[in-house]
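So the structure is just underneath, and the comments pick up after that.
Every protein chain but one is kept in place in this view of the complex.
Letters A and B mark the chains as written, and numbering starts fresh at 1 in each.
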Amino acid sequence: MRSLRVYAILYLAFLYAPIALLPLFAFNDGTVIAFPLKGFTLEWFHELLTIPALHASVMNSLMIAVSAAIVATLLGICAARAGTRYAFPGKKGILGLVMLPLVLPEIIVAVALLVVLLQLGFSLGAWTVVLGHVLICTPFSIAILNSAFQSLDRSLEEAAIDLGETRWSSFRLVTLPLVMPGIISSLLIAFTISLDEFIIAFFLTGTEPTLPVYLWSQLRFPQKLPVIMALGTLLVLASILLLTVAEYFRRRGAARTGQSETGAFL
Amino acid sequence: MKDTLGLTKPIITLENVEKYYGDYHALRGISAEIGQGEFFSLLGPSGCGKTTLLRTIAGFEALSSGRLTIDGRDMRGVPANRRPTNMVFQSYAIFPHLSVAENVGFGLRRSGLGKEEKARKVGEALEMVGLGGYGGRAAHALSGGQRQRVALARALILKPKVLLLDEPLSALDKKLREQMQMELRRLQRQVGITFLLVTHDQEEALIMSDRIAVMFDGQIAQLDSPQVLYRRPVSRRVGEFIGVMNFLPASARVADADRIEVEAAGLGHAVIGPEQVPGGFHAGQAASVGIRPETMSILFPGETTGQRVATGIVEDLAYYGDMTYYDVRLDGVEKPMTISMKNLVGRPVLERGAEARVAWDERSLVLFA
Partner (left out) sequence: MSETSAAQAPAQSDRAAPPRPGLAEAAQGYLLVAPPFLYALLLLAAPLAAIALFSFWTQDYLTLDTTFTLKNYRDAFSEPLYGQLLLRSLLISGAVTAATVLTAFPIAYYVSFHVPPARKAMWIFMITIPFWTSYLIRVFLWKVILGYNGVFNTTLQTLGVIDEPLTFILYNANAVVITLAHAYAPFAILPIYVALEKIDRSLLEAGRDLGENHLTTFWRVTLPLAMPGVVAAVLIVFIPTVGDYVTPRLVGGPNGLMIANMIQTQFLKLNNAPMGAALAVLTMAMVTAVALIFLFLNRKFLRGRQ
């Protein structure tokens, strides 16, 4: 139907419109974010390089994101393997609890963690943010790894054992390589989620802010807007790059196990 | 083909093997001996326990009770990766991330052999299954038949005492399946290893096996060579499962030590010997006789015979090119019998509704309790 196709195009335009503004105004030679455009400049990008607070927050965010991605993926491997390979009483409830953060408003998670951590006398810092991020990243990791483990033929591991391997070496030689694309996907997705996450970081960060928290603190200054546009452009590019790489690995994994697919991992 | 196993030591012995899954009694007192170098099949319908038994022998399931020995060693406590068996899985379980050569050589990882030696063995194994030169190919790009050969090569390269095959041909199309049946048989003779095959296809079992164990509901109903199973099934269920068998209600009386008198509906009176009652019979039991389609023939007009003749009407027929299958309703019997006739030159094909004179031989009857 023609009208549906038109609708689809318009919808995509609606989805991308705000993001399309970023490069427009990041290179725009003007301090006000409004049309008409005034000319090309790289000065906002240059300014990005000179803000130490920004760099510190970027490093902080990267550290947190890497840690959260690794821990979330490890937990995800455990949960996904347990969920797809073993049967035990209470399985649904246990997995339900682990997946709960998907349907909880983030502010509830943030507030709950804050209360407990403060009561126990812990001081807030990067590690508290990691704790919170692992909570919300793990369900995503499980979702990705579930499909990776499920598409694995069970007899593959049995065949490896039959040919003389131990359980652990058959996991290492057969299962792990075959779910590796899923693992990489999970790492990248968790990394991206953590990098961008604001609310939990806002509540649980100590004196060193993450990048989104830093960004938030700058939004009230109008003269900073173009710089923020430049930063936003870079962030969007980085996200797209990470996502493309994750998608590439997901497809490679699916091809290896001989599947056809019509959609992304969700 | 080993008829008496007292002479050579069996390669597998099962003594009263029981297997429970929770409350479910999957294997009920299985006892059998499988001979060295035999092509042995476990045959039965889905759910009869044949795959469970195979996996128990392989070591993937533990016995609940009973004894399993392979090559004289009790397998209790021996994990699957240390048993002298190798398995070809139903889905072939070819490792998709490895090449054909890496798949076939997978089990040699712990053998301590050098690279050249391994490569030589892999090459030999591939030649043996007809995949010479395929070593470099990616495993996930193979056809079903090729995957099966890779699975065979991968298992046989380790020279197991017993090769276990779990419905290896069920995923192939008809022509390929028939070809592979011959291949497997040839391979087994060439290699000389005991093959233990699980299948639900009785034709397949008959074609390939030296002996077959027919299983129903977790038990072995009959263990015999294909010929004995076909001609002397111990029960109606076995007779029905193997090939096609016609059943007629009958009454029987033991006349003396080697003569039993039978009155069969539609056929009439017959005298049979005790070997035609393989399942045992007690006086006073209601009985039925079984008779195979190819042991009867329809006389065409004018033809005479020394055999007994029964009369009936042709209800239906199916023409298969080399054979014609007739459904003939004998006088006095409700259900039509299946009679198969070779389409010889000069032999006419009867029509529906035609009268049929059916010649039959007493010696082809089997009496069931």
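Simple rule for what comes next: contacts are C-beta pairs under 8 Å (C-beta built on N, C-alpha and C of every residue); 3 or more make two chains touch, one makes a residue touch a chain.
This one's a predicted model, so the numbers in the text were calculated from it and none came from an experiment.
Only one residue in the set B:234, B:337 or B:350 touches the chain that does not appear here, and it is B:234. Note on the undisplayed chain: of the listed residues A:83, A:164, A:182 or A:209, the one touching it is A:83. The omitted chain makes contact with just one of the residues A:53, A:176 or A:240: A:240. Only one of B:12, B:26, B:101 or B:328 touches the chain withheld from this view, namely B:26. Not every partner is drawn; the one left out touches chain A at residues 1, 4-5, 7-8, 11-12, 14-19, 21-22, 25, 32-36, 74-76, 78-79, 81-83, 85-89, 91, 94-95, 97-98, 100-101, 103-109, 111-116, 119, 131-132, 134-135, 138, 142, 192, 196, 198-199, 203, 212, 215-216, 219, 225, 228, 232, 235-236, 239-240, 242-243, 247, 251, 260-264, 266.
In the analysis below, only the chains that are shown with their structure count from here on.
The centroid of the Cα atoms in chain A and the matching centroid in chain B are 56 Å apart. Residues 153, 155-156, 158-166, 174, 177-178, 256-258 of chain A are the ones touching chain B in the complex.
If you check the complex, the residues on chain B that touch chain A are 58, 60, 79-82, 85-87, 89-91, 93, 95-97, 106-107, 109-110, 140, 154-155, 158.
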